[in-house]
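Complex shown without one protein chain; remaining protein chains in place.
Note that the chains are named A, B and C in the order they appear, and that numbering of residues resets to 1 at the start of each chain.
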Amino acid sequence: MKYSFRNDYSELCHPEIFEALIAAQKEQNSGYGLDKHSENAKKLIQEKLETNNCDIHFVTGGTQANATVISYILRPYEAVLSCESGHINVHETGAIEATGHKVYTVPGQDGKLYPIDIINALKTHTDEHMVKIGMVYISQSTEVGTVYSVSELKALYDCCKENNLYLYIDGARLSSGLAASDVEFHMLKDLCDVMYIGGTKIGLMSGEAIVIFNDQFKPYFRHHIKNKTAMLAKGFAIGIQFERAFQDNLYFEMGKHENELAHFLSNELKTLGVPLLSESPTNQIFPIFSKDQVEELKELYDFEIWGEVEDKIAIRFVTSWATTKEACIELIQDIEKIISK
Amino acid sequence: MKYSFRNDYSELCHPEIFEALIAAQKEQNSGYGLDKHSENAKKLIQEKLETNNCDIHFVTGGTQANATVISYILRPYEAVLSCESGHINVHETGAIEATGHKVYTVPGQDGKLYPIDIINALKTHTDEHMVKIGMVYISQSTEVGTVYSVSELKALYDCCKENNLYLYIDGARLSSGLAASDVEFHMLKDLCDVMYIGGTKIGLMSGEAIVIFNDQFKPYFRHHIKNKTAMLAKGFAIGIQFERAFQDNLYFEMGKHENELAHFLSNELKTLGVPLLSESPTNQIFPIFSKDQVEELKELYDFEIWGEVEDKIAIRFVTSWATTKEACIELIQDIEKIISK
Amino acid sequence: MKYSFRNDYSELCHPEIFEALIAAQKEQNSGYGLDKHSENAKKLIQEKLETNNCDIHFVTGGTQANATVISYILRPYEAVLSCESGHINVHETGAIEATGHKVYTVPGQDGKLYPIDIINALKTHTDEHMVKIGMVYISQSTEVGTVYSVSELKALYDCCKENNLYLYIDGARLSSGLAASDVEFHMLKDLCDVMYIGGTKIGLMSGEAIVIFNDQFKPYFRHHIKNKTAMLAKGFAIGIQFERAFQDNLYFEMGKHENELAHFLSNELKTLGVPLLSESPTNQIFPIFSKDQVEELKELYDFEIWGEVEDKIAIRFVTSWATTKEACIELIQDIEKIISK
Partner (left out) sequence: MKYSFRNDYSELCHPEIFEALIAAQKEQNSGYGLDKHSENAKKLIQEKLETNNCDIHFVTGGTQANATVISYILRPYEAVLSCESGHINVHETGAIEATGHKVYTVPGQDGKLYPIDIINALKTHTDEHMVKIGMVYISQSTEVGTVYSVSELKALYDCCKENNLYLYIDGARLSSGLAASDVEFHMLKDLCDVMYIGGTKIGLMSGEAIVIFNDQFKPYFRHHIKNKTAMLAKGFAIGIQFERAFQDNLYFEMGKHENELAHFLSNELKTLGVPLLSESPTNQIFPIFSKDQVEELKELYDFEIWGEVEDKIAIRFVTSWATTKEACIELIQDIEKIISK
């Protein structure tokens, strides 16, 4: 196999992040994230957010971040509102429900929620025989590669505040999402109550940074992290990585890099006449091939089968911080050969 | 207000059931359902089921029965499959999710699930990143008043067995459901793994009888009932009521009675030209009126607003064991006056 | 068997409460506790509490009340502090833990907690690797028949408030507890955050009244009741009973009655030279007999074996609202015969 375009977490971590780990190898650090690297990483993130009025906690994975945050925010009888395509609804094996909460879903559009979705959900949840909608979950970028604009996020958050709901942003692919939208990192502090900054899918060995803007959700959050089995003894291993990612613009550059390669791929595919399932501005693209073409492509590359489109098949290519232009050029050349047969 | 057609649980209990309670008033009975009445009630139910190879437990309410059974059957990573209109999905305030399990829903048809729904659900749950569908939940009669036939139930249960799923029947309105379908009570032992026989909605002061046919779900079920806070100290209060309901055919006659009155109402409404939202063979009917007509009707009767149908309104009339023919005749006469204005 | 002294929930309900149910038999009432009887019952309880600044909700059982209240008050990472002998620790089959919370226990003394127990518990729970103690659970009367005095309750509640803890009183046997202590019913509003008034163990067919004094725990409590499967469709069945129990002093008289008979029994037993395991001022007494005597007594009466005391056996007699003086006299006469052999 020449290369895997299956996902953006196939390689251990970005070389510069690896260097930071190597540099700290002989240090003794305090446990449980109470070390100098974690502290510094938090400060660096706060600087880029242009506020120090937020609490930051590091955990190891996205599902873990979601379950930890959602179960902290909600009261027992409350549900989280999500798009049907939301990661918490589809791909977390019931992890949110395992903490006792319903994930109430609406179809949304292109993987995104709009204020009207929130309003309709509230209209149909009118009494104590139905769950109370307590918060709204969205992803930036979404599970289908789309992004929210600043005005869309603002409209959603305003709608949440008017209705006493809390807005939580799953930033598993935040770097790519920022690079593809008009949302700047520092704006996020005014656009949600809690979010997490994804690390695993953008060049960290593992690690996500939960950022809590709303004061209401700060007390005893470390107790809650431990209660949800998400506290790492060697928390500094994540702190070191985030420290490096936010020391300069590395965190943001990685997202730009993967988007650029994805755009290159989608442009070349269009030139070749390969249809795309959707216009994705981020690092996931969804070309459509015949079954035979997919079979041939499979022998050379690894990727995900997304679904059937009439008698053809949509597949997913994901570019990552580690993907090279060369790999992309070769992929296009191979596709050209296959489709010209 | 003349009369309430809002639901089938507006009156305390059937006079003969009340008599049975009065007769036992001075008795001393063992606690927690280990009394002679509960024992006898179980035997009487088993006789009518034509098997003694089932365990029977009494609890106080339907949501409680559902949460207790479902959380016993499922493994932590498993979900229950339900129609979107299923009571566990809509009207239990997240009680199933509170036990840790996702309610995975499909639209179904007329409140009913079909084997194709199960197969499609399984097809889309293919790996460990998605919940495992562990069981199927249906209601007889359904939340919209429809019923399953024997052949439909058999097809569902066969499909479940072929796919290692368990079938659970919510019988909150089982009496009415049996009276409206070709399903006979004794057949149920071969048509599901677990069910509950609804009491609260058919003439008991409170109480539902969980019936476990599948041996796999029998051990330590009493521990589980207590763990789910559903064990009643004075369990005999429910045992006495079920004993009376199954001593003769009272349980089944109450369902017949309410269906007959509902049929009378729907026939008369059709004669008057009042459209019905659906053809319900059971004790819930859904006539459609103009908004003004609903307002007038509201001053005389109590009932539930079901939803808007274009510029009109569908309402729900529920007949119960306590509803009289006289009340129904009067209702029709009042409707005739209102719509002829 | 002549009579059961096994517990105080062997009979259906007090005749006057039964009369109230009979009187309401033909009424149509709103469901889910939103009926006129439940409303009136709440008003009557509030009058006797001398405050209308409390929310009251009816549920069917004590374990259910405990799990519902505790899971509402606590945050996910918090634990409830209880005496080792506490009902929630010993006899609820893990129902509290099933809602996600640790029951942290200390030995206490004679079934009671003291401020020092709270302070010691807090001292040993110092960081995020240990549960945060969030509330304190006590019972009045306790599981071993003892009672708290006003000054003891006040000291406990003051200690709770000083330490940001909430105090919850399990009143399964509140009537008996009040009759045996200097605590008057109306004082309770200033002595805890939440309590429940036990009905099942004092002459109701079933039913407990959760009383919420602390405003913080009032919002959406009905949602939570439904979520915890504790909402009864025919809530009025419990409302009617509490309405009757608090219409005059019936609720309090039943407790006095059972305490008087228990005192009669313990005095007579002392006169006969039968040792008692403890001095219980309430309706549970714990005489000690030889094994042979217990065997003989078993043939005539039903009671609980409490435990071994050296080579003898402590048993438990419980008197109830239904126990008669005649039954007690006969019991004493039979004991006299047995021990004089």
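Here, a contact is a pair of C-beta atoms (placed from the backbone, for glycine too) under 8 Å apart; a residue touches a chain by one contact, two chains touch by 3 or more.
Bear in mind that the values here come from a model prediction, so they are computed numbers and not experimental data.
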Please identify which residue in A:92, A:128, A:243 or A:296 touches the non-displayed chain. A:92
Which candidate, A:60, A:105 or A:139, sits in contact with the chain we can't see? A:60
Per the touch definition above, residue among B:7, B:227, B:259 or B:320 touching the missing chain: B:227
Contacting the left-out chain: of A:201, A:244 or A:316, that is A:201
Logged for subunit C, residues touching the omitted partner chain are 76-79, 90-94, 97-103, 128-132
Residues in subunit A touching the chain absent from view: 3-4, 6-7, 9-13, 15, 18, 21-22, 24-31, 60-64, 67-68, 92-95, 98-99, 200-201, 205-206, 223, 226-234, 236-237, 322
For review purposes, identify every residue of subunit B that touches the missing chain, sorted by number. 32, 71-72, 75-77, 99-100, 128-129, 131-132, 220, 222-228, 231
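The rule is short, and it goes like this: only the chains that are shown with their structure count from here on.
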Classify the chain contact graph as line, ring, star, complete or other. complete
If you tally contacting C-beta pairs for every chain pair, which pair wins? B-C
Most remote chain w.r.t. Subunit B, using mean C-alpha positions, is A
If you average the Cα atoms of subunit A and of subunit B to get two centres, how far apart are those centres in Å? 42
Could you tell me the distance, in whole angstrom, between the mean C-alpha positions of subunit A and subunit C? 50
Per the C-alpha means, the centres of subunit B and subunit C lie apart by a whole-Å value of 33
For subunit C, write out the residues touching at least two other chains, lowest number first. 99, 223, 226-228, 231
